[in-house]
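Note that one protein chain is taken out, while the other chains of the complex remain in position.
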Amino acid sequence: MFDSLKSELTRRTLLYKAGFGLITVSTFGTIGTILKPTRTLAQAGPAPTKEPSLPPEKKLGWAVVGLGKFATEQIMPSFGECKRSKLVALVSGDRTKAERLAQQYGVNQKNIYNYQNYDTIRDNPEVDVIYIILPNGLHAEYSIRGAQAGKHIMCEKPMANTVEECQAMIAAAKKSDRKLMIAYRAQYEPYNLAAIELAQSGKLGKLKAITSDHGRNLDPKDPADRWRANKKLAGGGSLYDIGIYSLQAARYITGEEPQEISAMSYSTPGDPRFREVEENVNFVLRFPSGVLANCTSSYGYSDTKRLQVFGSDAVLELDPATDYYQHRLIIKRKNSNEEQNIQEKNQFALEMDHLSESIMANKQPKTPGEEGLQDVRLMQLIYEAARTGKTIKV
Amino acid sequence: MFDSLKSELTRRTLLYKAGFGLITVSTFGTIGTILKPTRTLAQAGPAPTKEPSLPPEKKLGWAVVGLGKFATEQIMPSFGECKRSKLVALVSGDRTKAERLAQQYGVNQKNIYNYQNYDTIRDNPEVDVIYIILPNGLHAEYSIRGAQAGKHIMCEKPMANTVEECQAMIAAAKKSDRKLMIAYRAQYEPYNLAAIELAQSGKLGKLKAITSDHGRNLDPKDPADRWRANKKLAGGGSLYDIGIYSLQAARYITGEEPQEISAMSYSTPGDPRFREVEENVNFVLRFPSGVLANCTSSYGYSDTKRLQVFGSDAVLELDPATDYYQHRLIIKRKNSNEEQNIQEKNQFALEMDHLSESIMANKQPKTPGEEGLQDVRLMQLIYEAARTGKTIKV
Amino acid sequence: MFDSLKSELTRRTLLYKAGFGLITVSTFGTIGTILKPTRTLAQAGPAPTKEPSLPPEKKLGWAVVGLGKFATEQIMPSFGECKRSKLVALVSGDRTKAERLAQQYGVNQKNIYNYQNYDTIRDNPEVDVIYIILPNGLHAEYSIRGAQAGKHIMCEKPMANTVEECQAMIAAAKKSDRKLMIAYRAQYEPYNLAAIELAQSGKLGKLKAITSDHGRNLDPKDPADRWRANKKLAGGGSLYDIGIYSLQAARYITGEEPQEISAMSYSTPGDPRFREVEENVNFVLRFPSGVLANCTSSYGYSDTKRLQVFGSDAVLELDPATDYYQHRLIIKRKNSNEEQNIQEKNQFALEMDHLSESIMANKQPKTPGEEGLQDVRLMQLIYEAARTGKTIKV
Partner (left out) sequence: MFDSLKSELTRRTLLYKAGFGLITVSTFGTIGTILKPTRTLAQAGPAPTKEPSLPPEKKLGWAVVGLGKFATEQIMPSFGECKRSKLVALVSGDRTKAERLAQQYGVNQKNIYNYQNYDTIRDNPEVDVIYIILPNGLHAEYSIRGAQAGKHIMCEKPMANTVEECQAMIAAAKKSDRKLMIAYRAQYEPYNLAAIELAQSGKLGKLKAITSDHGRNLDPKDPADRWRANKKLAGGGSLYDIGIYSLQAARYITGEEPQEISAMSYSTPGDPRFREVEENVNFVLRFPSGVLANCTSSYGYSDTKRLQVFGSDAVLELDPATDYYQHRLIIKRKNSNEEQNIQEKNQFALEMDHLSESIMANKQPKTPGEEGLQDVRLMQLIYEAARTGKTIKV
């Protein structure tokens, strides 16, 4: 039987004619091309886009600054799915950890830096981009030192603690003629992009309201959460950490800037987590088109990242809206709820490749420093509105 | 302000005491370790398990045979998430395509083979494992040639067209003292593993019935589907391609082998897709514990991959059950439907690493050739039951 | 303030002009008509259809035979939502219970019958229809006695234990020139009607397969379930009680009669519930159009009533499919799942009014005795297929 199959295969022309009569092949050597053996069952999953990856030598080299959980569990593994970006250097205060990770990811040990010799990265031509994944209060310093070292900068959100820091970062990048991008991953994530398209295309009718809720329980037992209770390092409380996603969502869904802001905040008295930073902030934004956005931000309620967009014809629900994977988008109409199944992609890889591509094409990235500055400015106004009990004109 | 922050940071001890009073640090150099800057917002997504990846030089080297859509869109990108496996060689009839992919994935051009010189892979010590991703009718030949070349074999499902081919494959691997594993990805996928655990733990009560439905529209316009209409290359129709997932599910959920099989099949008369292979097969399996499994398989109905397990206390629904990503698991009880959110992982990476780990530890893989043989044997009996209209004792 | 409103209201013309400028009214007396004070917020719920109810004296009078849980909790309250049917008589062996219910529902105490004087109902002109809600094994006797008393008959499903009983029932109704309808409530329920329309309209593409699962745990501690374990009273096991919904669904979705049947059954050895009647039956039906239907029926698994229809373009899921309320209908396409929100209605009221309307218009009801006979005939063949292990041609 097996032999007879083999002999059959040398007469493949016959076989295919028997199938659909469409293919004529004559040499065994091209079997890989023509047969295209494949599974076509499923659609979902992080299939690469049609555009092929650049070869390694053409990819831009990235240094990651700070080797915490987010860096090691999300960002570093995502370079494997990047088409224009590769990991080439690490910056850490923990030499042992850095060496272990360097070995794992094939990073040259000579490309390991610490916070003292960080500035010498200017002498390393392998490094094109520096990705700052430090506590918020350190973003400005390390971004500015990176730009001064002649490197492009990707900086985690929130951009920095204060408007002044943000302005200094923008100025430093400009002076060095380097790109500065804020890592607003949701603006590169397929479900959020679909939501933006649906909202702005008119498919929901005229937009009337937005609600967005982002919260989680700050965990004082998790070392990764400890610095977040410290105002100097974190800049703010739940709003700076996750409420910023609600603010961002309201802005990118409308494509507008808010005109008015009101807010209330609350922190549980006596809770040691909230001695310096706030627990909850609820805020309302008025946009020029008339859309009113109701947002909540919390360090006290159970994990939530959700967005609703209320149009005159339909309501869009994205829940979870800003998770790493496993989003859900539902369009609710009068007589039906339609869930759209969109192909998940690695938003971190897409985000990093966007900056690499912007550098290659010398274009402004979609979420530059100015975008980060605007959120910091608005968050300060939200705090002011909560403090004064007055609706603030932006 | 920025300067004052910087000076503050040199007095970090103070800052942390202000936060939770738990951490005392005294040198700037360890900031990366201690601060652990990170996002902890979301849980979902393909975070690596705790066990770290092996360094590249300790990973086993894999050759991929056949560069169709499944190989290039699912398997090759997944090596980036493997901890014990790396891609080192390609086998293809299309030299140009192979060279392009080799460059993209950092495969040495000298490690590109074609179907004529495939057997010389025996002389390449970089290659430990060969992954066969060819049409079903070619699985036996290329698996056997690979084993004879001294390499371990991963072979796509279905294992082969016939029981005799399967037996020859097992014999060849045994003779060469190599591992042979069938790529039953669902047995390595977290949602299916959770379903197995739930079913066998008694949490659903006593199992009574299983239903599983797998189907899709065979597309004659898609080159990747053409060979599937050819009996010699495909071995069978929808049952061999996707109904096998229903069969597998019934077996791994019960952990038993069926005792009796009945079946009916139907192919639309005149449909050119079904001149050689069947369109639909519905089959029923009786298991020793009394569970009756109702399965459907189709090349004619809209994309479906679902599984239900009916217990005396609860019904488990997995839909989609065997997709690449974005599974959903719901436990239905009398008064509630509970959806369990399980962290998705790259099932292809898990599957490949399982074989690498089995080789390193010299253990039998969980889905060896014998598992593939059993399915081929059962599928042949399903065809016989459909043909004869009789319930067949296995 | 209140006074000023009151004076305003005498000048309502002005008010409406201020509103939309559409209405001119001049007298206070018509305010109810014109203002149409109402809530229009919600759509769902058992709103009456546009056709108004008949006045009480024109409604047909119904007698309910058997005052168990289904009769008292579902059927009797549903007369309140009927437009053509009213409850006028009760037949029960428990005089006390009957008197209490008669008082509650406004039934004249003289219209209470027992099983001995049941036949004298012929002399009661208030009674037009008799609804038989007794154990299956008593359906034939009481339907025939009812028809012989000159009354139209509604009989619960399954119609009777045997084909011969069904035939005798049809003959008796025919001889008395009375209508005989089987209470297949799903054929009057809006979600199932929508599913039929969707399946037969081609909106799912060409139909390929159906699966339907109906089961529950038979509860020996529930008096209402005890007789169901008795073959003489129940006629059969899970198939007769609830598997019949799976069979019905396959028939009304296709609009065809099955040509072939295969089946397997299983009853847990030693389970006292299944000494006389079967626990599980899985069966497969082949329809002339090529559709294969996979059905399960169980007295052993957790509450389930579901239906899927697999078309070439989409899959329809109805789950629960045949509950009393709270159905869900989802259409699954390649890239979306669309849940359709259909207005629930009282299927019992619709069903009873259908018979009343058929009597008034002297038309055959949609689910006559012949429909019930066909199911009993098919269920007997399902048992035969399970017993013989052979596919049976119908």
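Note that the chains are named A, B and C in the order they appear, and that numbering of residues resets to 1 at the start of each chain.
FYI, a contact is a pair of C-beta atoms (placed from the backbone, for glycine too) under 8 Å apart; a residue touches a chain by one contact, two chains touch by 3 or more.
This one's a predicted model, so the numbers in the text were calculated from it and none came from an experiment.
Undergrad: Of C:121, C:134, C:314 or C:350, which sits in contact with the chain we cannot see?
TA: Answering carefully, the residue with contact to the hidden chain is C:134.
Undergrad: For the chain that's not shown, point to the residue among A:97, A:122 or A:333 touching it.
TA: Checking the options A:97, A:122 or A:333, the one contacting the hidden chain is A:333.
Undergrad: Of C:68, C:150 or C:368, which sits in contact with the chain we cannot see?
TA: Selected residue, touching the omitted chain: C:68.
Undergrad: Touching the left-out chain: which of A:187, A:296 or A:374?
TA: A:296
Undergrad: Suppose we count only contacts with the excluded chain; which residues of chain A make the list?
TA: 204-206, 208-209, 211, 213, 215, 217, 260, 262-266, 268, 279-280, 282, 284, 286, 290, 292-296, 298, 300-304, 308, 310-315, 332-334, 389-391
Undergrad: Residues of chain B in contact with the chain that isn't shown?
TA: So the residues of chain B touching the unseen chain are 43, 334-342.
Undergrad: Which positions on chain C touch the chain that was left off?
TA: 1-2, 5-6, 8-9, 15-16, 18-20, 22-23, 28-48, 52-53, 55-56, 66-71, 73-74, 77, 80-81, 91-94, 97-98, 100, 103-104, 106, 114-116, 133-135, 137-138, 140-141, 156, 161-162, 164-165, 168, 214, 216, 219-220, 222-227, 229-233, 241-242, 272-273, 275-276, 303, 305, 320, 322-326, 341, 344
Throughout what follows, only the chains that are shown with their structure count from here on.
Undergrad: From the Cα centroids, identify the chain that ends up most central relative to all protein Cα atoms.
TA: Given all protein C-alpha atoms shown, the central chain works out to be B.
Undergrad: Taking each chain's centre as the mean position of its Cα atoms, how many Å separate chain B from chain C?
TA: Roughly 45 Å, centre to centre.
Undergrad: Just how far, in Å, is the C-alpha centre of chain C from the one of chain A?
TA: 53
Undergrad: Averaging only over C-alpha atoms, locate the centres of chain A and chain B and give their separation in whole Å.
TA: Centre-to-centre distance between chain A and chain B: 28 Å.
Undergrad: Can you list the residues of chain C that touch 2 or more other chains?
TA: 334, in rising order.
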